[in-house]
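A single protein chain has been removed from this complex, and every other one stays in its place.
Then we have chain A:
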Amino acid sequence: MEPSTVSYYKTEYIETDTGNKVSRKSVICGSQNIILGGKTIIQTDCVIRGDLRRTGGGHAVVVAIGRYCLLSRGSIIRPPYKTYKGAFSYYSMKIGDHVTIGEGSIVEAATIGSFVHIGKNCVIGRFAIIKDCCRIEDNTVIPPNTVVPSFSIYEGSPGVFVDELPECVQDLYEAKTKDYYAKFQLRGD
């Protein structure tokens, strides 16, 4: 299924030098702690919490997002927290390349690999690890500390393994995210 062209007004999005497109209506807290790889789209009403950083001094990257990612409307990215050896801290989150996060999803994962599709209204629990080439269906709840293996499809609440993905999925998701980025254009008038 070919996605249709999505157009936006110049006043709605900010485009950075590396081709990231960030909605002005998204909420980015602690932007100095967030890295966007390039050609990533952050849509309206997204929330990224870069302010919840690790305790202790020095410069810390809280949220690192790769290339050609899509954060759809209303999705929330916030780093996970836990107490380790009696000290409370938030920890960093890493998201790979070609990752799509659906509308209204909440992500508190530790790592998300590359070529991952997360559907609408999902909740990804604290310190969940999602490996490369996965698909999380709409309305799934991945409990805290879950590891989702490569090439798997997870569904339900709590999310369970339902099916496998074919090996070609890497190319499919790569093509899909690149296509979406190419078709996410400035409105011409």
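Keep in mind that, in the parts below, a residue touches a chain if its C-beta (ideal position, glycine included) is under 8 Å from a C-beta of that chain, and two chains touch if they have at least 3 such contacts; residues count from 1.
Note that in this section contacts and distances are computed from a predicted model.
K.L.:
For the chain that is missing from this picture, which UniProt protein name fits: "Queuine tRNA-ribosyltransferase catalytic subunit 1", "Large ribosomal subunit protein uL15m", "Dynactin subunit 6" or "Enhancer of polycomb-like protein"?
P.N.:
UniProt lists the chain that is not shown as "Dynactin subunit 6".
K.L.:
Touching the hidden chain in the complete assembly: which of A:S89, A:T111 or A:Q170 does that?
P.N.:
That would be A:S89, which touches the missing chain.
K.L.:
So that we can see where the missing chain sits, which residues of chain A does it touch?
P.N.:
27, 29-30, 47, 49-53, 55, 76, 78, 81, 83, 87-90, 104, 106, 108, 121, 123, 125, 139, 141, 156-158
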